[in-house]
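Heads up, one of the protein chains got dropped from this complex, but the rest are sitting where they should.
And then chain A:
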Amino acid sequence: MSNKGNNSIKVVVATGIGAAIIFVLMKFVAIPTGIPNTQLNVAEGFLPLLGAIYGPIAAGLAIFIGHTLNDFVTYGSPWWTWVITDGLVGVAFGLAKNKLDIQSGVLGKGKLIWFNIYQIIVNFVAWVLLAPTGDIIIYHEPAKKVFLQGITTWIINSLSVAIIGTILLVLYAKTRTKRGSLKKER
């Protein structure tokens, strides 16, 4: 029972600190691409690690809170369709937790390739299908404009996750003790 309690506290703390990190990364580490509101997104690259360690709730809420706070202080009001989509992406990355099993310290090529295919699909569904559709329905913006923004974001976020996300996952896995690494002395 105490173990379960500890995990839920960890999720609360990881959500809070994760949101703070995401906020700082979004605000201060941004490499512009030339298309409005679209940047090489380091925060997005941090998300898979957060999800792989603490699961879907922490990752989804952390990016939701971090993105909302960032929109608040940068643009004055949150762009809700994108904030919610980002939250869903976080949840999707968190769902990969059991499959990646990063705590075991073993993160082979197979897992990494599987994860990258998974993340490209997740980003596609989120940024090319969900976010622009939301913009059209809720904000009534022209389809061409929002789809261009969506496709650019898809490419950029997938790249950020593929590069930064993969590096972070590998480095974190190295800090864990490998399962079965102890040998019985004869």
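In the analysis below, a residue touches a chain if its C-beta (ideal position, glycine included) is under 8 Å from a C-beta of that chain, and two chains touch if they have at least 3 such contacts; residues count from 1.
Note that in this section contacts and distances are computed from a predicted model.
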**Prompt:** Under which of the names "Carbon-monoxide dehydrogenase", "Carbohydrate binding domain-containing protein", "Cytochrome c oxidase subunit 1" or "ABC transporter permease" is the non-displayed chain listed in UniProt?
**Reply:** "ABC transporter permease"
**Complete:** Residues of chain A touching the missing chain are 5-6, 8-10, 12-17, 19-21, 23-25, 27-29, 31, 36-37, 40, 42, 46, 49, 53, 61-62, 65-66, 69, 72-77, 80, 138-145, 148, 164, 167-168, 171-172, 175
